[in-house]
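Got a structure here, written out as structure tokens. Questions coming.
A protein chain is absent from this complex, but the other protein chains hold their places.
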Amino acid sequence: MPEASAPPAQGPLAHHFANLKQQKHAAVLGMWVFIAQEVLFFGGLFATYAVYAMKYKEAFEAGSGHLNWKIGFFNTLVLIASSLTMAMGVHSAALGRSRRIVGWLLATVFLGTVFLGVKYFEYGEKIAPCFGMGAGPGCLVPGQLFDASVLHVAADVAPETQIFYSLYFAMTGLHALHMIVGIPIILWIAHAAWKGRYSPAWHTPVEIVGLYWHFVDIIWIFLFPLLYLMGRH
Amino acid sequence: MNQGTEAKPMTPEVNTLPKEHYLNAGYDWKSWLLTTDHKRIAILYLISISVMFILGGLYAVLIRWNLLVPDGSHMSAETYNRVFTAHGVIMVFFFLIPSIPATLGNFLIPLMIGARDLAFPRINLLSWYVYVIGAAFTLFSLFSGGLDTGWTFYTPYSTVFAQSNVAFAAIGIFIAGFSSILTGLNFIVTVHTMRAPGMTWFRMPLFVWAHYATAIIQILGTPVVAITILLVALERLFHFGFFDPARGGDPILFQHLFWFYSHPAVYIMILPSMGVVSELITCFSRKRIFGYSFIAMSSMAIAVIGFLVWAHHMFVSGMSVYSAMIFSALTYLVAIPSAIKVFNWTATMFRGSISWETPMMYVFGFIGLFLIGGLTGLFLGNLGTDVHLTDTYFIVAHFHYIMVGGAIMGYLGGIHFWWPKIFGRKYSEWWGRISAVLIFVGFNMTFLPQFLLGYLGMPRRYHAYPEEFQVLNVLSSAGALILGIGYLFPSLYLAHSMVKGEPAGNNPWGARGLEWETTSPPPAHNFDQTPVVEDEAYAYDKAPKEAVVA
Partner (left out) sequence: MSDHIVSWKVYVGVFLALVALTVTTVVAASYDFGPLNVIVALGIAITKATLVVLFFMHARYAGGLTRLVVLSGVAFFFILVFLTMSDYVTRSWSLTGAS
């Protein structure tokens, strides 16, 4: 049943590649192409944001002004730091320092979890009032229960702020989803690193997970000013 | 002057099947459902999309049956809405988009470039499972109450008012979109990284160029419709209000986001077919293709320019007239690369040695019908005439000429051309030709009247129509019957050939290309030794290569 003259697998080398260099080239290119696709995936949301931000300037400024910029700022620093730790993880892999890879990757996971934890509380603040819970301000989930009174805008602008919050939840939610998917994958790579599966000659899985994580950071780099900083002045 | 030298393939008179090949390399369910062999995955896709084609076709039968009578009384208007929506959703997302790339593309691309497999075999298998899951969701939605929004899901009807299974169908299509993205990703990386030694970019078969260009569209376009469908689902389930005017949303924004993908999507549907035509026309003219680089570059041009024209679907939506003018001008640009292809194909045939095997009959059908479909697109790209023709049967006829007269003809031509390679057996050439003629006649009878109906003012998606349109409608329905029978025949004689067909040998057509230099069916590992390419593509002035078999 197995092919008669295909070369036997040599460790990480897959049977359909001629050598590790080709395999690495393919894997890295594949991840970049996937990232290009993700740019367009989030791009649809950014395009929607552009259209409505232009149309409902006042509502967007009010909605943005109500978001806590300090939390956004903190989270941005956390995510940038996680990109640093991720880059250091890849760096360690290239130098063959397996233990260090694990350390840096766990640091990345830790920072990513901090980010998500903060997001959990941010969301909670806006969602809890919809169920009559929490001591915070009004319900900011778009729909029947949306309470624009906390935004201090004119009555005719109030309904338009729902679109801002729809975008807030959709964009940060999709971003958070990408982190939730990324964190277990980083843990899996960390586990493989712990087992000594990576070397200077072959550490491509660490590299490509790194590329994914940096992309997730880049999305937040754009989300932060567009969502949190449009209403401060 | 006859430029071809070989009329007969250089294989022994009596062919036999190779002892070991990819089809008999394991018979249990695991060897099929957990396969990573691109050839087996292509077969899995072939089965799935054929099932979906039959289903989509049955819905078409229901449409044409209802339109036999002017009052459309064979079914209620609500049911009719569900029927044409099902037809569109199934045919676009579950048949046309995957058709050639997932079947012929998956099977042939590694063979054509001299590789053992695609770059990511497991992702290839994943793409099939994702397709099946997406199909399951969508079919569940269609069978449990149906979808009545049209395949285009326009808001706010789809998000606010529709009383049908919008969310489920949207999720199914969202999932299926990832199948397309994964296929495109695999093809791009494969073409860049896995070509055999000597297989430079400009020696690649044009079939591969066509799929590379298609893959670019799949990667860059599909995610936008994916996020749009997600927004529709969010709006439907959680009342987010992006596209609902009552909540400040703009329904036209939905159309922009939707058509940003769905226009390039039509190039996903036609480019692979054009790639097939390039392969077939050079073989059956026994002459090197004319203007190789023009055809290759025109595929890339179509892929890029195709992203710039989407709002020509929206001219009457209420969008800005100035913006519409820009899109109209860009729409005329995109016709040019397609025309370049047709000119080069014609020049290929000039002074060639043309033969009328079944695949070539589909090529002629393609060129003529694609020409009509494409030219009628020019009327639609013009702002003035579009106001009269949009949302009429003129549009329906236009896109069916391209999708069916073009894309499906190319698909069938390709299936017939590479069938002997895929299954190692020949089918009945007589039945092949009869079916091709039947399909051509049935197709024209179905859709030519629809140009007239549209011009005369019959709107699309209406279950009833004025009395004076009945003759044309009945003619169209009669044509659909013939077309349906025409499609039935290949499924019968091709299936028959799988058990009773004469073994084909390595190169039954005497064609050029690496896929013909291995056995029919190919071994699981494609080539016993990695080929080294020394010739340009389509070297019909030289003798075909013998297969190097262990």
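When the chains are written out, they are named A and B in that same order, and each has its own residue count from 1.
We adopt the following convention: a residue touches a chain if its C-beta (ideal position, glycine included) is under 8 Å from a C-beta of that chain, and two chains touch if they have at least 3 such contacts.
Just so you know, these numbers come straight off a predicted model, no measurement behind them.
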Contacts of the hidden chain among displayed chains: A, B
Residue touching the undisplayed chain, where the options are A:84, A:106, A:145 or A:185: A:84
Those residues of subunit B which, in the complete complex, touch the missing chain: 192, 216, 220, 224, 252-253, 256-257, 260, 307-308, 310-311, 319-323, 326-327
Interface residues of subunit A (partner: the chain not displayed): 24-25, 28-29, 32-33, 35-37, 39-40, 43-44, 46-47, 50-51, 53-55, 69, 73, 76-77, 80-81, 83-84, 86-88, 91, 94-95, 210-211, 214-215, 217-218, 221-222, 224-226, 229-230, 232-233
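In this text, only the chains that are shown with their structure count from here on.
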Contact set on subunit B toward subunit A in their complex: 20, 25-26, 31, 115-121, 181, 185, 188-190, 192-194, 219-224, 226-228, 231, 234, 238-242, 247-250, 253, 256-257, 260, 523-525, 528-530, 550
Complex contact set, residues of subunit A against subunit B: 1, 3-6, 14-18, 22, 25-26, 29-30, 33-34, 36-38, 40-45, 47-48, 51-52, 55-56, 141-144, 159-160, 162-163, 166-167, 169-170, 174
